[in-house]
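Only one protein chain is missing; all other protein chains are in place.
Moving on to chain A:
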Amino acid sequence: MKLSKYGKFAGVALAGALALSACGGDPEPAGGGSASPAALPEGVECAPGTLNAGGATSQELAMNAWRSAYQSACPDATVNYDPTGSGAGRTNFADGAIALAGSDAVMDAEEQAAADERCGGQAVHLPLYISPIAVIFNLEGVDELNLSPEVIAGIFNQEITNWNDEAIAADNPDAELPDLEITPVNRSDESGTTENFVAYLSAVAPDAWPHEVSGDWPSELSSQSGQGSAGVVTTVQGGNGTIGYVDASQVAANDLSSARVGVGEEFVEFSPEAAAAIVDSSPAAEGVAEGDLAIELDYTTEEAGVYPIVLISYEIICTSYENAEEGALVQSFVSYLASEDGQQVAATEAGSAPISETTRENVMAVLEGLGA
């Protein structure tokens, strides 16, 4: 209890320190931008105007942090983000109501066609928000746990019901697993975290996880659940022998134990780098045009050092805008999101995993053509 309190305090202090250092300005203030109070990273220049964006709620926290940082650096720019949900965001984008949409899913062919028409060219997906999902557990006397995908699916499908099950013991030869009932905990509200977690299970262990992929937990499973990430955390902490899935940002903040997830032959612990790596190791989504960075998450990857359970949220933008000023603002704002500073802000405020250098280069290549 005390520890977690201190952890939270440290988090706040860290965030405060970062905000302060951002205000303090970068080490090279000698350039032309001496007027701006908080500088944008090198290579990103302010653009004036108003940018209306909207969509996925998963990005909301990160987007709020990005907006406030960007707007304080660029007083002439206003960025709005309306968290209407991914589907509504894509629809509004295709209607031309917003210039940038946040979406947890890749547009289908029909949506892509409508979006391309709206852009008078091409609409592209940029993976700029990667949120790892951790498998957390609360088991007295056990701090480390290796779980293969089949075992995770079996536990959450309530086929594996006791911690001393042979399937778990096989992956954890050193752990002393008690004779205790397993209590799986899921989200009781509809959420993107559930949808991605379930998508992972049905991709890697289709036999052990026969349920449909949806943001709602399968109702045929009578299970313990909590409202929101915080609800899942309290429920997992409130019982002994509990296991749940939650945004990885909750792990450090609440001093939780998270399981290592089986990838190929080894077991990978969640880390921002490992989560970001899946973007690089996954193939492009089916049927997307050249230059589009939409990917088909390769949950079954066996590459070393990749953590496969993640939620990816895209920014959908046009490769060219009719209104040159709008184009310049989108380019400037999205460049900031993709920059190291931008990704760091999101990591601090929303617990996301910063994108890899490869992804950043790809995003910048797309943005280069914009606003010209």
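Everything that follows uses one rule, which is that a residue touches a chain if its C-beta (ideal position, glycine included) is under 8 Å from a C-beta of that chain, and two chains touch if they have at least 3 such contacts; residues count from 1.
Everything that follows uses one rule, which is that contacts and distances are computed from a predicted model.
Visitor: Looking at what's absent rather than what's present, what does UniProt name the missing chain, "Phosphate transport system permease protein", "Thioredoxin family protein", "Amino acid/amide ABC transporter membrane protein 1 (HAAT family)" or "Homoserine O-succinyltransferase"?
Guide: UniProt lists the chain left out of the view as "Phosphate transport system permease protein".
Visitor: Among A:G85, A:G102, A:G262 or A:G342, which one is in touch with the chain left out?
Guide: Selected residue, touching the omitted chain: A:G85.
Visitor: Who touches the missing chain here, A:N92, A:T235, A:N254 or A:S335?
Guide: Answer from the full complex: A:T235 touches the omitted chain.
Visitor: Give the residue, chosen from A:Q59, A:S131 or A:S191, that touches the chain omitted from the document.
Guide: Hidden-chain contact among the options goes to A:S191.
Visitor: Of A:L221, A:A304 or A:A365, which one is in contact with the hidden chain?
Guide: Of these options, the touching residue for the absent chain is A:L221.
Visitor: Where does chain A touch the missing chain, residue by residue?
Guide: Counting only chain A, the missing chain is touched by 57, 85, 87, 181, 183, 188-192, 214-216, 219, 221-227, 231, 234-235, 238-242.
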